[in-house]
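Beneath this line is the structure, given in structure tokens, with notes to follow.
What you see is the complex with one protein chain gone and the rest in place.
What follows is subunit A.
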Amino acid sequence: MLKKLLLPLRSLTRTTSFRVAMAFAGLFAGFAVLLLGFLYATTVGRLGLEADRAARQVLVELSSIWQTEAIDGLNMAVIQRAARASDTLYVLVQPDGKVLSGNLDAVPLDLSQIDKPEAGSQLNPAQAVATSFSYERPDVDTGRIERRRARGVFLAGPDGFGLFVARDLGPGVQIADYVARVIWLGGAGVLAFAVVGGLMAARQAAGRVDELTRTTRAVMAGDLQRRAAVRTIAPGDGDEFDALTEDLNAMLERIERLVTAARTTGDSIAHDLRSPLTRLRARLEASAAKASSPEDLRDAIEDALIQLDGVVTTFNAVLRLSRLEAGEGGKLETLDVSLLVGQLADLFEPVIEEAGLSFTADIEPDLIIKADRSLLAQSISNLLDNAVKYTPEGEIRLSAKRLSGRDMAICIADSGAGIPVEQRNHVLERFVRLDSARSQPGSGIGLSLAVAIAELHGGRLSLEDGLPRGDGVGLEARLILPLAS
């Protein structure tokens, strides 16, 4: 039971948050002790110095009495003074060491260690021996016995007597002692708080890290849709964990996209290449079995080569589409679209006219965007290809124009078969070819590629009503792209 409780505690004490909290608490405590020690030593030292001076002054006064009035006069003076002074302490000792008079029980010095001056020599207060000591006395107000500190000087006289005068260090020491005690206790309290606070911080951090760990483990185990829970915070208010969580989620988003792209690449290759490969195989098989002349065989092989080239083209388109959808490829540079569309109009005009359609290009000059020239050209070319393919008669109009706002549009309008309004979004999805288009050659990914290229440029592709034809309306593909600022 206890072990169970202590185990998470032990793992918590190993966390970084806890260690940081402890390190700081230790640092503060160490600093506090140093500061306190310094403060205490200087305060007590100063008080001691003052008491020392006061005691010496009294000793000098008494020495002159001792000198002029001998031991009896001194004894008198000590008895008188001891009776009234509370902060000054006196002891007069006889040559045998017994206390003659004074207000202290004994001299707090080992008198046998002190050199005795020669008999008949001059009394010299400068030779006094100083000492710090503590003693007990009742408090003036409360009467409680308390231990106090004092500083005293002892002077041995040539007559064998000795005089000890001391001065209490006063209430300052008590205050210093009191402050020291408070700080010790406070420091212990701070340390205790630091331990508890550190554990709590560690637990909170551990909880949030746990969420991230659980998420990454779930993703590693194959749950690609899993995301770390995000706290609701005002933008810019998050801490480093929120930032980490957001980055992790963004990374998972990207990984999921890449994995999905890899998966759809496989699917697309299967979907788009299986049928042409099947046709190719059947054709070759039939020729191998039935061809009766070298000419038949050569025809079959040449036909197979053409189909194989088609397979390679589709394969390239699928790969390019997958890379675009995974957010790869494409280098956007400043490009004059008017120029590019003009060149493409030039490239396609003969083929459109050859197909018996009339062609007009209406291009506004100086449209500048950020684009990958090659990809954008491919996208427009795909749309023109489609227009030619699905327009049996009438016309195709290519235009490039500025829209209101910061956008521009490249429009390819035809008077062809058109697409019913309700199916327009559907055909922009991958793999979709309308039944009516199955008889036409093509892989059906041209439109998907155009969509992906538009998105790469921060734009979109929309399908609208095109030019009128006898009983209906053709299609207009509109590539909307943001103009360069």
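Simple rule for what comes next: a contact is a pair of C-beta atoms (placed from the backbone, for glycine too) under 8 Å apart; a residue touches a chain by one contact, two chains touch by 3 or more; residues count from 1.
Rule of thumb we're sticking to: contacts and distances are computed from a predicted model.
A chain of this complex does not appear here, and its UniProt-recorded name among "ABC transporter permease", "Transcriptional regulatory protein CusR", "Cbb3-type cytochrome c oxidase subunit" or "Peptide/nickel transport system substrate-binding protein" is "Transcriptional regulatory protein CusR". In the complete complex, the residue from A:Ile175, A:Ala250 or A:Val312 that touches the missing chain is A:Val312.
Within the complete assembly, A:Ser374 is the residue of A:Gln57, A:Thr278, A:Ser374 or A:Gln423 that touches the hidden chain. Annotation: of A:Pro350, A:Pro392, A:Pro420 or A:Gly472, A:Pro350 touches the absent chain (contact as defined above). Only one of the listed residues, A:Gly446, A:Gly459 or A:Gly474, touches the absent chain: A:Gly446.
Taking the complete complex into account, A:Glu302 is the one of A:Glu285, A:Glu302, A:Asp362 or A:Glu393 that touches the chain left out. Hidden from this view is one chain, which touches subunit A at 302, 305, 309, 312-313, 316-317, 319-320, 323, 329, 331, 343, 346-348, 350-351, 354, 372, 374-375, 377-378, 381-382, 385, 388-389, 441-442, 446.
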